[in-house]
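A selection of the complex's chains, in situ.
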Amino acid sequence: MPRRTNQLRDVTIESFPTAAAGSVLITAGQTRVLCTASIASQTPRWIPTDDDGNPEHGWVTAEYAMLPGSTPDRKRRGNDGRSTEIQRLIGRSLRAGVDLKRMPGLAVTCDCDVLSADGGTRTAAITGSWVALVHALRTARTDGLIKANPVIGPVAAVSVGIIDGTPHLDLDYPLDSRADVDLNVVMNHKEEYIEVQGTAEGTPFDRKRLDQLLELAGKGIRSLIKTQRATLKKLKQSKA
Amino acid sequence: MPRRTNQLRDVTIESFPTAAAGSVLITAGQTRVLCTASIASQTPRWIPTDDDGNPEHGWVTAEYAMLPGSTPDRKRRGNDGRSTEIQRLIGRSLRAGVDLKRMPGLAVTCDCDVLSADGGTRTAAITGSWVALVHALRTARTDGLIKANPVIGPVAAVSVGIIDGTPHLDLDYPLDSRADVDLNVVMNHKEEYIEVQGTAEGTPFDRKRLDQLLELAGKGIRSLIKTQRATLKKLKQSKA
């Protein structure tokens, strides 16, 4: 039975053993992204310091890359414009879910490495690395690196688009390559927008279309946040 | 008298003499961007060819850079993630306004060099380089490089944002640095969206806010398209 137009692909977010403080593998259909969150106790130089010379807040940044074997035609290594743009998006999205002032002096780098690419890698990277980030922050707190819990609430993302005039949720590669409009939405648990990035790939879209797409995206993200919460609960238990 | 929150800055788009086929200087308040459109009769290799080996369509691409003197603290030369992201946005926006099939074998590069930066440089670059592009395509047609007119209709862009809870049109640098939400909108003359890029710089925003911002952007873009049309008319006359 084919997927309905308002249905997410099968999504799992699982712990994956690496050396990073937080580390999960997110799978959405045939898209697989390894998300690790590494902790360092040295924040960037530009962060302002208080009177004692201590940084006033922490920082969260992201890197995004596609492994060569992630695409049928081997993908060359190395950063291009697209990946730079994506990792800036991921970083901004994650920072919207934490209170940086509650993690002074702590720097977390979330690395999103696409192991298998079938559309929606940037939104899967945001959804997955949120879980890795929270797990890493828990570790940082347990280890005494920070005192308070900087987490504000979940951040998840999904792509929606219009194919042959019909809105679709969660585009895989075959859908994405046929889409007239492609909209990536990042939201929090209060159904507020963190990022809205819509692009007309061919046909410009009117306001009515935009409204339909935003509706569909909201539905998908509510479901993704449930999956994030379930994984975070499991990770807590396995640790205890 | 200070600018109202729903008022554009003073905008002019004027011809500026360079060696490029199309060349204008757009001024929006203290923001100044030199937009040139250079023509080449060699399109990228990846464009499919017909049975006679001729490229099936043309191409439009953009580059964006800030000159060192454009900011009070001298800006170092060289491409960074931000400018890569911006020039991809400009290129997509311009391509949405032309029918590439009506300009086979023609490649146009729109260079947007920021001479003076006071916020809104990427949207000014889109609005200005659209005029340079149309002018260059006219030249290409006069010179017999293309037979048909590939122009579909105007493309213009503006930024809107929320400052202290109030929506504002056309953010200059002082406003932009205080904005909680920053939304760049690219539209055509039919009031259809080509790009919608909204970012919560701090506070996520709900659906109602998004609606207000889109309204405001639409108003600004209608006005910018009038300015584009006036300049294009003048350029045509001065040529004749």
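By letter and in written order, the chains are A and B; residue numbering begins at 1 in each of them.
Going forward, a contact is a pair of C-beta atoms (placed from the backbone, for glycine too) under 8 Å apart; a residue touches a chain by one contact, two chains touch by 3 or more.
What you see is a predicted model, and the numbers here were worked out from it, not measured in a lab.
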Hey, this file places 2 copies; any idea how many the whole complex holds?
-> 6
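As a convention for this text, only the chains that are shown with their structure count from here on.
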CA centre of subunit A versus CA centre of subunit B: separation in Å?
-> 29
Where on subunit B is subunit A touching in the complex?
-> 81-82, 84-85, 87-88, 92, 96, 183, 187-188, 190-200, 204-207, 210, 214
